[in-house]
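As you look at this complex, bear in mind that one protein chain is not there, while each of the others sits in place.
Presenting chain A:
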Amino acid sequence: MNKTIKLTAVAAVAALALAACAEAPGDGGTASATTPVQTIKPVDGFKPCVVSDAGGFDDKSFNQLSFEGLQKAAAEFGVKAGEVQSKSDADFKPNLESLLTANCSLITSVGFALSAATVEAAKANPDIQYVLVDDAADNDRDGKVDAENIKPLIYDTAQAAFLAGYLSAGYSKAGKVGTYGGMPFPTVTIFMDGFKQGVEHYNKVKSADVQVIGFEGGDKGTFTGGFESNQKAREAADSIINQGVDVILPVGGPIYQAALDSIDDSGREIALIGVDADVFVTDPKTEKYILTSIEKKMDQSVYDAVTTAGKGQFSFDPYIGTLANGGVGLAPLHNFEGKVDATLVAEVDALKDQIISGEVKVTSYLAK
């Protein structure tokens, strides 16, 4: 019997050890390795740190972008950044606490999933500067940030998605474009919402009738129920492609990868629109599919936030990324440059100016 217990214990410990592999707050290797040149002297005790959500820093999406922005800033100050990845929602609190013990002066939480845990940590530690990426930190919905020492970084991606919708509607020969998301969260649906408005704007301007499949408005549409690229994401992509679309916008981390396989199996020519980063660059597999990407420049805004903190000029005013300040935008067309009408490209550029000037209104939960 003793043997049995020992064996169970060994197995359990081994499992936990492996599950916890990347969880100890380590010091970012890249920072020290890449920069022998110290350009700016940071304020005393400055130590930027970052905690991921369950996606991890290699998600080719918002965790990775925020991480890179933070690392870049830390490197310029010549300090080592602290980093810790969460494997599940249960890790958020312990991870935030572990960064406190690592003497962090600024803690960046990536993802709206960390919102509640970050607010709690911020209230308990008023001396620490918190940066929350992709959430307004307003969990009691009173229109104000819940803790005074949190700087929310949010992005009105609907503006960029609007441009993508207009572009897709003009590009589509089938007169049908599609979109699907991971889960019906505001940060996901804002893409779909803007995209749909863009298509509708095209229809109004051109008296066309391009349809959007997979999104109706609000939080109603086609969702895969998770952010994994698996057979459910395949199924969602398939069901939209089966309706005859020739442009598809999957919103949510890696679920676009399943759409690539759907496109291959359909035997038709279907263009894909990437989200968050310029997917053409981050994932070379997509090169022949990507029409454009709706960029959310989290690397830049995290970098800016950390840099101001390092210089001692940090402010807790919320940052809202828009087309005007370059926080959101449309990536280059790359391989599709020859396939898209030059006048359409010019129209999209003009539309961008109209949105910035307020001539064309794009609504979203950030800008009603």
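Criterion: a contact is a pair of C-beta atoms (placed from the backbone, for glycine too) under 8 Å apart; a residue touches a chain by one contact, two chains touch by 3 or more; residues count from 1.
Everything that follows uses one rule, which is that contacts and distances are computed from a predicted model.
Of the candidates "Ion-translocating oxidoreductase complex subunit D", "ATP synthase subunit delta", "ABC transporter permease" or "Phospho-N-acetylmuramoyl-pentapeptide-transferase", the chain left out of this view carries the UniProt protein name "ABC transporter permease".
Screening A:Gln243, A:Ser315 or A:Gln354 for touch with the missing chain picks out A:Gln243.
Which of A:Asp265, A:Glu287, A:Glu337 or A:Glu359 touches the hidden chain is settled by the complete complex: it is A:Asp265. Touch with the chain that is not drawn comes from one residue among A:Gly165, A:Gly214 or A:Gly274, which is A:Gly214. Counting over the whole complex, chain A has residues 3-4, 7-8, 11-12, 14-16, 18-22, 56, 58, 60, 87, 183-184, 211, 213-214, 216, 219-223, 225-226, 228-236, 238-240, 242-243, 254, 257-258, 260-261, 265, 285 touching the chain that is not drawn.
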